[in-house]
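Note that one protein chain of the assembly has been removed; the remaining protein chains are unaltered in position.
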């Protein structure tokens, strides 16, 4: 397993599985979001506080590769790194099945900052995020 | 089928089904909520407008009986009536499978009004809801 | 806090919250299900194994009282007891906010056994569940 900025142990729930008996694709988007939010809190940054201050951070694009399936009540490790590409802060997120450390999902999640409905260059959140960037 | 104040045709989606191949129990709570909100809009009442005016309507209790299962991509009819019991406005909601009109779910959803964090006697919303009450 | 057969520490996720900023009602149904399934696994009983053996356990009725709201990324303790009422195995489930141990949700979830599409008297699962019954 490569180096990550943050790792979170999670566990699937049966209701997240669909008729094929595996976690439905949309739920990985939920796992990825939960991981980013938990990471933010772990750094002392509050997504909701930004929201209250008028800074909306929005996901502008997700590229997600499904490599192996998770089943019900299965433990996994959700990992992330962060890099910047112009106005976009891009989370590189991987999900590993815990039992065999197999890579199940690999995603790049691009986020942008919006203030008063306009996309910014992202400098507002740089004081918070700068030290975590891989390419800082 | 008995008389209802409002009926909404809906259709299940495959992702709402779980490993047993039927719609997961929690999704019926979603269907019931969606039906109440659509009914509110159909009456000209906006749930979000109430929210903006400081009137929170909250569900205080749900009693739901699961009588038959819906499967993926199956059409159903979601019906509601409304009656009042003290401070509670109670939605009597039934869900019928469209193909054979079998009753799948029957629920009573109790809602209360909250202003500034305190439960009211419900009179704030009576001008809006009064004419729809079965026991008016 | 009263005595419980099983307690599970969980944490809400932001995506489970709705526009009112609190966990959407349907998600508590998910939490309750996840708790029952985790309890089953903790006892060595597998819900999926029963499914493979032709024993379907189905929720026939839920009565849920919403007493206080959970917000995003908030820890809670999900507790359950079990008693039998004729063919129904009834889970008494309570959810407490961890920070102040306030009771947020109290529910009774009735489950029945179905084999070949017919509701049984529940004796098939008694060897597994009998020792856990409050009124055994």
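By written order: A, B and C. Residues from 1 in each chain.
The definition used in the following text is that contacts are C-beta pairs under 8 Å (C-beta built on N, C-alpha and C of every residue); 3 or more make two chains touch, one makes a residue touch a chain.
Quick caveat, the model's predicted, so the values are computed rather than measured.
J.: Which is it among B:14, B:92 or B:124 that touches the chain not included here?
T.: The missing chain is touched by B:14.
J.: Would you write out the residues of subunit A that touch the absent chain, in ascending order?
T.: 19-20, 24-27, 29-30, 33, 48, 51, 56, 58-66
J.: Which subunit C residues touch the hidden chain?
T.: 14-15, 17-19, 21, 24, 26, 72
J.: Kindly note down the residues of subunit B that lie in touch with the hidden chain.
T.: Per the touch rule, subunit B residues meeting the hidden chain are 13-15, 30, 33-34, 37-38, 41, 47-48, 72-73.
The rule we apply is simple: only the chains that are shown with their structure count from here on.
J.: Going by C-alpha centres, which chain would you call the most central?
T.: C
J.: Quick one: which pair of chains has the most contacts?
T.: If you count contacting C-beta pairs, the leading pair is B-C.
J.: Based on mean C-alpha positions, I'd like to know which chain lies farthest from subunit A.
T.: Centroid comparison gives B as the farthest chain from subunit A.
J.: What is the distance, in whole Å, between the centres of subunit B and subunit C, each centre taken as the mean of its C-alpha atoms?
T.: Here subunit B and subunit C have centroids separated by 23 Å.
J.: Could you work out how far the Cα centre of subunit A sits from that of subunit C, in whole Å?
T.: 29
J.: Provide the list of subunit A residues touching at least two other chains, using ranges where the numbers run on.
T.: 14-15, 72
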